[in-house]
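Of the protein chains in this complex, all but one are displayed in their positions.
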Amino acid sequence: MIDVLWLVIALPLVGSTINLFFGKRIGQPLAGWVAFGFVALAWLVALPATFSLIDGSIPVETSYLFTWIPVVGADVALLWDPLSALMTMIVTGIGSLIHLYSIGYMRGDERYPRFFSFMNLFIASMMILVLSANYAMMFIGWELVGLSSYLLISFWFTKPAAAAAGKKAFIVNRIGDWGFLVALMIIFASFGTFDFQTIFASAPVVITVGTATAITLLLFVGAAGKSAQIPLYVWLPDAMEGPTPVSALIHAATMVTAGVFMIARSAVLFEMAPTTGAIVAVVGTLTALVAALIAVSQTDIKKVLAYSTISQLGYMVLAMGVGAYTAGIFHLTTHAFFKALLFLGAGSVIHAMAGDQDMRTMGGLRKKMPITFITMGAGWLALSGVFPFSGFWSKDEILAATFAKGGWYIGLWVIGLLVALLTAFYMTRLFVMTFLGKPRWEDGVHPHESPATMTIPLIILGLFTVSFGLVNTPALVAFEHFLEGSFQYVHHVQGLSMGAIIGLATIALIVAIAGIVWGWLKYHRSELPAEDGKFWRRSRDAFGVDEFYGRTIVEPGKKASEWAADVFDVKVLDGIAHGIGSGTRGFGDVLARLQTGQVRAYAGGVAIAGVLLIIVFLAVGGGF
Amino acid sequence: MAETIVFIIFAAVALAGAVSMITASNPVYSAMGLLAAMFAIAVLYVMLDAHFVAAVQVIIYAGAVMTLFLFVIMLIGVDKPDAYGKQVPAQRVITGIVALGLFGSIVLAGRAAWITGSNAFGTANLNGTAEAVADELFGTWMIVFLATVMLLTIAALGTIALAYFRDVPEEEMVG
Amino acid sequence: MTVTVSWFLVLAAGLFSIGVAGVLIRRNALVMFMSIELMLNAVNLTFVAVSKELGLIEGQVAALFVMVVAAAEVTIGLAIIVSVFRDRSSANVDELAELKG
Partner (left out) sequence: MPILSILIALPLIGALIVALVPRRRPELVLPIALVVSIPPLVAASYVLWNFAVGDASFQFTEHVVLVESFGISWSLAVDGISLFMVVLTALLFPLSIAASRSITEQVKTYMVLMLILETGVLGVFLSLDLFVFFAFFEIVLIPMYLLISMWGSDNRAYAALKFVLFTAVGSAFLLVSIVALAVITGDQMGTFANFDFRNVLQADLSTTTQYWLFGGFAIAFAIKVPLFPFHTWLPDAHTEAPTAGSVILAGVLLKMGTYGFLRFNLTLFPEATVDFAVPLAILAVIGIVYGAAVAIVQPDIKRLVAYSSVSHMGFVILGIFALTTQGMTGSVVTMISHGLTTGALFLLIGMIYERTHTRRIADYGGLAKIVPIYSGFFLFAVFASAGLPGLSGFVGEFTILIGSYLTLPVLTIIAASGVILAAIYLLWAYERVFTGPVVNPKLEGLRDLGFREVAIMVPLVVLIIGLGVYPKPVFERIEPSVGIILERIEATTGYIVPERGTPEGVVDVHYGQVSESPDHEEEGG
């Protein structure tokens, strides 16, 4: 069964190639159906293998395909364990739904087949990432998803903002990749291999805590790039320039969670380095807080969701930092469902509003698009963390795990609760401003419900959003049990009684409901409240982080480059070369003055030299 | 003894001719001086048993080459008295020092190596007849001889070329 | 006082030096040429003298070759002088300074 796993990568790749070369001939919307078909097929291929893993009929296994780079022992090999199975299911499952959704959403775009080609390429890249059995191959997937992300963000490249956003995403991700790359160097220098199983089995023996800290910190730099953590989160809000299905698939559900996935995959190494764990936890918490603070003031519906994604990724990273891998992955899963749902819902709204994304000109859409309204309502409650929606269970688990760590981690727990409050608040703001109240549409906009290809994915995702949380409750720990196979070398610390868990959950629930009530009271009225004041203004331009980076890194960097190019290279280096050149010429001019052109002067020179030579020979030969 | 007298006389003629050649202000007198020197050298060749070389010296140098010189002198004209030059003021002094230095250093250098000492000068029976020279020239030195043939041909061609292709535009000649 | 080969050699050295002096002090190209011829003759004299001393005919052969080269040289040299003269009506080498750097 595992032998056909390579098809999970190959099928979307084939789909991508077909659409790239023949997409125009296939035409709309058939090209979209082809793309959807290949992804769905990949999902079907992976499905039985996943079930076999759940019922334990096949072991965790590596399937060797071929040798990639022999000198560094990098093979192309696939690892099929619960973690990769879960990610495969998320990526191909949600991926299929979003492909289905895009068939309607992208209708009429002149580069329709190209879009699906890129989407399929993304699925293939993501599968390489999650199925990889070694770090080298993971890095391939890691970079390839960056490529697909670049292609899809700047899909509407005639908009300068879209092109710039794509570039920014790739470059910022590359900064993270630098960390990953250096981590790979240290890993190879320490282990002599990239193979996960070998590394995890031997890590405690082979490397010291110091090396583990170095490796994990660098890996975290990579994760921070891909999963949009401080200080590298700035690309994700800009990435919303891409088409909405892209935002849903790549920048909410799957690719951005790659960093979290990578940390979970390297759990053994992170377990060895408590310092890294602490840093990871703090960075995650701060990211969650900062992003939530920015999200509350955004007026662009996709921007709110983008910052919300960063904030939720902060939660997941916090989970990784405190060693609650299962909880983090669980939140990753539920978040994939409800955030994809929210984005697709937002896309549906934008579609209905003829491309308008400003929530201030929406309102009252409830009656016009009931399916979108209901499904997004489920997403809203899930993200806010209301019992019994999926978000409640997973977020609560992370907070509980943080609390269980004790010590200064309690502080992180408090911040986490604050973020939960803000989350509920801004999601309520989004929901109320969009669907409730009075219509504030501009003239000529006639909102309507989206076609079936768009609403069916919404309904399916909505069902999962409502129910999926139940697979891992304090009473039923199926999910955690399933993932155990992936964390076999990780030692679990469990310290909370059932009473404490229920107590913490109650607190979280109260906070969430408080946030919803606050938002409801503030925004559910006939006039939109004015959002001015210092905090609102600073928050709306994202605390000026982009400008700050521009001032402190981009501009000085550009200045330095210009100096090197225009001054150092031209004046100094070329100057030296020219100096040598003109020096030689000057010396030549001096010598040229000896060339009087007078034959007799030359002859005299020859004669004098002859005499002198004879004298020298005599002197040397002792002729005198 | 007779040899000594002959040597002294003709050596003196050769030196006198040479000196008059470089000092005469009229090129025709210079040519005459050189002619005298060459005849004297031819006699010295005979003293050295190089009969054939002596004959060639007279025919080629004294005959052909000097005639050519005189011909060119006449062609160019002798009406321009030649000065010793004035670019370098101390030129004659320097020239004298250089020439003397050269002579001195050659003599000094040769002193050790020269085959002095032997009474009769040289090997008695060196036969410099045309036959002996021809044996050597067309035997061992055949290839070199042919090379000189080519050289002469080329020289002849060069001369013709110089005379023939002379209608070159002024600016290119100077350029 | 018997004549020895070294006398001839000293004479040759003298003639050669006079030739050098001629090249250096005269500005008439023709006379300079003659001085060069004189130098060649001095060398020839050396060849023949040493040939006599060593009893080898090769010295005379070498002298013959020198003469051939000298003849060729004279032909070309005089042709050059004539064409230069035709170009600027002077055989004064000091006026020929095109190669001045």
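First chain written, first letter: the chains are A, B and C, and each begins at residue 1.
Quick note on the criterion: contacts are C-beta pairs under 8 Å (C-beta built on N, C-alpha and C of every residue); 3 or more make two chains touch, one makes a residue touch a chain.
Note that the coordinates shown come from a computational prediction; the quantities given were computed from them, not determined experimentally.
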Margin query: Counting the whole assembly, list the visible chains that the omitted chain makes contact with.
Written below: A
Check: Looking at the whole complex, which of A:D195, A:D238 or A:E480 touches the chain that is not displayed?
Finding: A:D195
Check: Which of these, A:P204, A:G377 or A:P474, touches the one chain of the complex that we don't see?
Finding: A:P204
Next item on the list: Just name the one of A:L7, A:I186, A:I459 or A:I608 that touches the chain not displayed here.
Entry: A:I186
Check: Please identify, in ascending order, the residues of chain A that touch the omitted chain?
Finding: 59-64, 66-73, 77, 136, 139-140, 142-144, 147, 150, 154, 157-160, 162-164, 167, 170-171, 174-175, 177-178, 181-182, 184-186, 188-193, 195, 197-198, 201-202, 204-206, 488-489, 557-558, 560-562, 564-566, 569, 573-574, 577, 581
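By our rule, only the chains that are shown with their structure count from here on.
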Next item on the list: Just give me the whole-number Å value for how far the CA centre of chain B lies from that of chain C.
Entry: 5
Notebook entry, point to check: Taking each chain's centre as the mean of its CA atoms, how far is chain A from chain C in angstrom?
Noted result: 92
Check: Mind pulling the chain A residues that touch 2 or more other chains?
Finding: 598, 600, 604, 607
Check: What are the residues of chain B that contact at least two other chains?
Finding: 85, 87, 94-95, 98-99, 102, 106
Next item on the list: Note which residues of chain C are touching chain B in the complex, please.
Entry: 1-11, 13-22, 24-28, 30-31, 33-35, 37-38, 41, 44-45, 48-58, 60-61, 63-65, 67-76, 78-83, 85-87, 90-91, 94, 98
Next item on the list: Report the residues of chain B in contact with chain C in the complex, numbered from low to high.
Entry: 1, 3-4, 7, 11, 14-15, 18-19, 21-22, 27, 30-31, 34, 37-38, 41, 44-45, 47-50, 52-53, 56-57, 60-61, 64-65, 68-69, 72-73, 75-76, 80, 82-85, 87, 91-92, 94-96, 98-100, 102-103, 106-107, 110, 114-123, 125-128, 132-133, 136-137, 140-141, 144, 148, 151-152, 154-156, 158-159, 162-163, 166, 173-174
Margin query: List the residues on chain A that touch chain B in their complex, please.
Written below: 598, 600-601, 604, 607-608, 610-611, 614-615, 617-618, 623-624
